[in-house]
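Read the structure below first, then the notes.
Omission of a single protein chain aside, the complex is shown with its protein chains in their original locations.
What follows is chain A.
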Amino acid sequence: MELSESVQKGFQMLADPGSFDSNAFTLLLRAAFQSLLDAQADEAVLDHPDLKHIDPVVLKHCHAAAATYILEAGKHRADKSTLSTYLEDCKFDRERIEQFCTEYQNNKNSLETLLGSIGRSLPHITDVSWRLEYQIKTNQLHKMYRPAYLVTLNVQNTDSQSYPEISFSCSMEQLQDLVGKLKDASKSLERATQL
């Protein structure tokens, strides 16, 4: 993991009990995780009365450093020893290292989910709805008497957050073909998971 000097400086300040007493440290740590993971976190996350005595510039620097480090660690799936080593290099005492690692461990899953969801992908099918109809006549053709299906796939686009739908009609034979192919795919999937 490559981390900038700015991050290192921020952590060194965080390590210093003179700048951050243990209460302030806990609050800042929580604030860092919260602003990354809580969808409803507001900008006032650093506005706690127990942090008011710290210079706002220092506060922001340390908050940014912590957030950056957390994201990098999450991205590379850092383990406890990697975290400890880096924090030791930044002059964290044992207790603060433990605290950081525990907080990281508690939030690891949410962090990885968040990071995993960032990125481009193909439009994603989320659901399907279908309609069965019995066609009787059109203005061009009477006495048709055949069943037909209308299938709608609900699709989600990751980048545009739009929800287009794909609708198509098919006869019974075509639907059987479609279902057959999807079943082949799912059987293949099952076999692949057993390898």
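By our rule, contacts are C-beta pairs under 8 Å (C-beta built on N, C-alpha and C of every residue); 3 or more make two chains touch, one makes a residue touch a chain; residues count from 1.
The criterion applied here is as follows: contacts and distances are computed from a predicted model.
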item: Choices "PIGU protein", "Septin", "Ciliary neurotrophic factor receptor subunit alpha" or "COMM domain containing 2" - which one is the UniProt name of the chain not shown; value: "COMM domain containing 2"
item: Chain A residues that touch the omitted chain in the full complex; value: 74-77, 112, 115-116, 118-119, 121-130, 132, 134, 136, 138, 140-145, 147, 149-151, 153, 155, 166-170, 172, 174-179, 181-186, 188-189, 192
